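Only one protein chain is missing from this complex, and each of the others stays in its spot.
== subunit A ==
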Amino acid sequence: MNKEKYLHKVIKYLSCSKKDKKRIYEDLSADIDEALENGESWQEIEMRFGDPKDLADELMENLEVDTKGRHKKLWIGLICGVCIVVAIGFLAYKMFIPTTILLKDSTYFNYDEVHDKAMEVIEYASNDDYEAIANIGIDEFKQDSVKEQMKETMTMMKHGAFLKISSEQYVENSTLTSKYAAASITVMYEDNAITYTLAFDENLNLSAFYMK
């Protein structure tokens, strides 16, 4: 290790003010130069000065730098950092991962209103009335491409006459920024059974419509 590398190591281990670091660097550098001029070799000087970390520790002890306090601050900083990361992760989770509750437990949506709306959609779907479905849907449903898709799907899924609703489940999904009511309704038709998955936004506009 040469003089510069040695001094940089000492400074690296120091935990004190910039002012003290500057004057320590200047003074140690001057001492080393003086010792070299007096005929000492760098190896002798390095051995006399000792390990850079030990010298840094000795300097800090005599500068009365509160190393325990510094470690405490480091721990506090670390804990705060972890708390912030956890808080951000929690917020991101709340924002992007929806929480689900039964619709009957929702304090936002009225179960009967959602149920009635869902039945309206089922009636339209059972009559292959994709236009009526688009009318009660959000703006995207009114696009021609979406209506065309619905028409194709309904044409493919020939079901015959409506028989009964065999099962229905209603939930509320919510993130930090939005809520929606979702329904999964299985309808028995003459020719087959279709499960409809519907979602309604906070204004009870249809925001999702799936058939399988």
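To be clear about the criterion, a residue touches a chain if its C-beta (ideal position, glycine included) is under 8 Å from a C-beta of that chain, and two chains touch if they have at least 3 such contacts; residues count from 1.
Criterion: contacts and distances are computed from a predicted model.
K.L.:
What is the protein name, per UniProt, of the chain that does not appear here: "Helix-turn-helix transcriptional regulator", "Signal recognition particle receptor FtsY", "Transport permease protein" or "PTS sugar transporter subunit IIA"?
P.N.:
Per the UniProt record, that chain is "Helix-turn-helix transcriptional regulator".
K.L.:
Considering the complete complex, identify which of A:E4, A:E58, A:D116 or A:E140 is in touch with the unshown chain.
P.N.:
Touches the omitted chain: A:E58.
K.L.:
In the complete assembly, which of A:D27, A:E131, A:E148 or A:E202 touches the absent chain?
P.N.:
A:D27
K.L.:
Considering the entire assembly, which residues of subunit A contact the chain that has been omitted?
P.N.:
Residue positions of subunit A that touch the missing chain: 20, 23-24, 26-28, 30-31, 34-35, 49, 55, 58-59, 61-64.
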